[in-house]
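Attaching a single structure in structure tokens format; questions to follow.
Apart from one protein chain that is not included, each protein chain of the complex appears where it belongs.
Chain lettering (A, B and C) follows the sequence in which the chains are written, and residue indices restart at 1 in each chain.
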Amino acid sequence: MTIQLVFLARLRERFGASRESLPYEADLRTVADILRVLRERGGNFAAELAPDRAFRVAVNQDVVALDHPVAAGDEVAIFPPVTGG
Amino acid sequence: MTIQLVFLARLRERFGASRESLPYEADLRTVADILRVLRERGGNFAAELAPDRAFRVAVNQDVVALDHPVAAGDEVAIFPPVTGG
Amino acid sequence: MSSVIRVQEDDFDVGAEIATLRKGNPAIGAVASFIGCVRDMNEGDSVGLMYLEHYPGMTERSLEKICAEAATRWNIFDTLVIHRVGELRPLDQIVFVAVSSAHRGDSFAACEFIMDYLKTQAPFWKREATPAGERWVEARASDEAAADRWKQTS
Partner (left out) sequence: MSSVIRVQEDDFDVGAEIATLRKGNPAIGAVASFIGCVRDMNEGDSVGLMYLEHYPGMTERSLEKICAEAATRWNIFDTLVIHRVGELRPLDQIVFVAVSSAHRGDSFAACEFIMDYLKTQAPFWKREATPAGERWVEARASDEAAADRWKQTS
């Protein structure tokens, strides 16, 4: 029962990991809850995911808002604004 | 002292000629004067160059309005609305 | 800024033309291009053969003016216009317009502008063969409307 976190581009570098399995707990109801847990780690997590920083969250590969629900088994990706093309 | 007339596409076919040297006369001051002379021939000239028909006139390869002046030596082309591309 | 205009009977190789347009200029970040092709249907009738006539001299002159106007309106590097004349068949390429720029908005706008003006101002005429016989293609009001979009109010 985990949530699969995916970090990309600059956030992958800053967090020192491209993937992480986050144990699913009952209070992880939305994207905002996951961000809270990550920020509580302090350091680069707190700095990069501060509310005034620009980043995007995708749940199961669709970009969503902070109040989007999450469930065990979801893939939750966090990444900077895209710069392709 | 002539004006070189050029007829293109459908008008070339209807007038039975692609070029014609029109003797320059003092009363040929504008494009409208040339059209008047051609319409006076009757037949396809009168039909195709009637005021309600869609055609364009270029003097020395620039599309112009009916009041544009003409002079001896000018190339005056008359053609249907363009359909390239 | 270079502006190349070619009116020719021969077909052209789009990939080679774009490579020539870019010609190793590393300031180019965007190339927008357009290919017009002969369709096998027009106005509800099947088309087997098409003949493209033009007004030599004025054709090149009008295309050069259109490309020069595009270069004053947008921040572009180079433009290329190739237009075929003579006998064409369904699937044949008729026209190619390519524009290079640093950023994409400029080349997109300039490319569409050149096509819209070419359609209403460059002296080409199409005659097409249908089962009912040959006919000259009529100008379309929608092409005039497309060109009118670019008219500046200033």
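Here is the rule we use: contacts are C-beta pairs under 8 Å (C-beta built on N, C-alpha and C of every residue); 3 or more make two chains touch, one makes a residue touch a chain.
For clarity, every value in this text was computed on a predicted model and none was experimentally measured.
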Contacts of the hidden chain among displayed chains: A, C
Options C:Ala32, C:Met58 or C:Val137, residue touching the unrepresented chain: C:Ala32
Chain A residues that touch the omitted chain in the full complex: 6, 8-10, 12, 54, 58, 61-63, 77, 79-85
Positions on chain C where the hidden chain makes contact: 13-16, 18, 22, 24, 26-41, 90-91, 102-105, 107-108, 111-112, 115, 142, 146
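Just so it is clear, only the chains that are shown with their structure count from here on.
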Arrangement of touching chains [line / ring / star / complete / other]: other
Chain pair with the most C-beta contacts: B-C
Rounded Å distance between chain A and chain C, as computed from the means of their C-alpha atoms: 48
Contacts with two or more other chains, residues of chain B listed in rising order: none
Shared-contact residues (touching 2 or more other chains) in chain C: none
